[in-house]
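With one protein chain held back, the other chains of the complex are shown just where they sit.
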Amino acid sequence: MQNIYFPLDWFFITLIFFSGAYCMIVSKNIIKLLIGFEIISKASIIAIITSGYLISNINLAQSIIIVMILVEAVVIATGLALVVKSYRINKTIDITKLSNMKG
Amino acid sequence: MILYVLIYLVIIVGVVGAVISKKLLNSAIMLAIASIGISLLLFGYSAPWAAVFELSVCAGLITVLFISAVSLVKNEEDTTKEKQIKYSIFPLIMSAVVILSSIFIPEYFEKLSSYANTTQNGNELKIGDIIWSIRGIDVIAQIMLLAGGVFAIKHIFSYVKKQEE
Partner (left out) sequence: MVIDLLSYSLIPMFSSLALPFFAKKNIRIAIILANVALLSGFINISYLIINSITKPDIIPIIDPLTVFLIFTIYTVALAISFFSTYYGIEKEANPISYYSLILLSVSAMTSLVMVRDLFSLYLFVEILAVCSFALITSDIKSNSIEAAIKYFFLTFPASILIILGISLVLASQKALDFEIISVSTNIMTMIGLSFVIIGFLIKSGVVPFHFWTLDVYQGASSPISAYLAGIITKIGGIYAIIKISIIMKYYPVETISSILLFTSILTILIGAFGAIAQKDMKRMLAYSSISQMGYILAGVSTFSSTGIIAAVFHLFNHATFKTVLFLNSACIEKQTGTTNMTELKGLEKKMPITSWTSIIASMSTAGIPPLSGFWSKILVIIALWQVGYIKSAIIAIIASIITLGYFVLMQRKVFFGKLAEKLTEIKEVESPLLLPVIIMSLMIILAGIYVTYIYSYLEKIM
């Protein structure tokens, strides 16, 4: 009974990971890139809880997930601060226009 | 079983909607819907503490952060034009990926899950004991992480005043 969920969950993890990666590769707007990064992080949370259910030790998986949600929030906050600072200096949020350094 | 597939449909609708939308505000709201879906999934796996953390932080705090950042760069968003063709063909590519991966992936992971270690141990520890005594290092790491985040944001915005002089 326990083994049905593991392959089904990894099927959905692949789908969500692919959507987030597509959003990161295709967009030119930096805030959309951050949304893609956020989508990929959701896939990793599902991966941890699936493994926790398989070894029947949910509490260890819960404590890992609580810390990971905090890490994700801090990273997104610093990323958005960087985007706002870049907008104030360069007056653009287009990532193809940032090519001052070549080589 | 049907309940899990319904929750997964909510998550997939939220994620695909976040990728396709033209305006950034709609993307942030669809991301919040996906986060609510993940929180319901965590509750279904009988992990209530992680579910309530996910609900309050991801569906609340991060959505507010995104909306405030979008409103700070409001003028530029109207003039950045992207080709809509890249987003309109996304559902086609997505359905191709769904069909391909449904052939290969579930069998591979079913074979892989036979290697998993599913022995039951006698006593289950409560979550409070795990967070505070077994993984006590994570608590020090969380304090360091919050201090790092505060100093990093303070450093990035450090001298706007000097540039305006």
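When the chains are written out, they are named A and B in that same order, and each has its own residue count from 1.
Here is the rule we use: contacts are C-beta pairs under 8 Å (C-beta built on N, C-alpha and C of every residue); 3 or more make two chains touch, one makes a residue touch a chain.
On a predicted model such as this, the values are computed, not experimentally measured, just so you know.
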For the chain that does not appear here, which of the shown chains does it touch in the whole complex? A, B
Determine which one of A:L8, A:I31 or A:L54 touches the chain that has been left out. A:L54
Could you please point out the subunit B residues that touch the chain left off the display? 112-113, 115-117, 119, 135, 137-138, 140-141, 143-145, 147-149, 151-156, 158-159, 163
List the subunit A residues touching the unshown chain? 6, 13, 24, 30, 33, 37, 40-41, 43-44, 47-48, 50-52, 54-55, 57, 60-61, 64, 67-68, 71, 74-75, 78-79, 82, 85-86, 89-90, 95, 98, 100-101, 103
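Methods note: only the chains that are shown with their structure count from here on.
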Counting only Cα atoms for the centres, state how far subunit A is from subunit B in Å. 6
Along subunit B, where are the residues that touch subunit A in the complex? 1, 4, 8, 11-12, 15-16, 18-19, 24, 27-28, 31, 34-35, 38, 41-42, 45-47, 49-50, 53-54, 57-58, 61-62, 65-66, 69-70, 72-73, 76-77, 80, 82, 86-87, 90, 93-94, 97-98, 101-102, 105-110, 113, 116-118, 120, 124-127, 130-131, 135, 138, 141-142, 145-146, 148-149, 152-153, 156-157, 160
Contacting residues of subunit A [partner subunit B, same complex]: 2-8, 10-12, 14-16, 18-20, 22-23, 26-29, 31-32, 34-36, 38-39, 42, 45-46, 49, 52-63, 65-67, 69-74, 76-78, 80-85, 87-88, 91-94
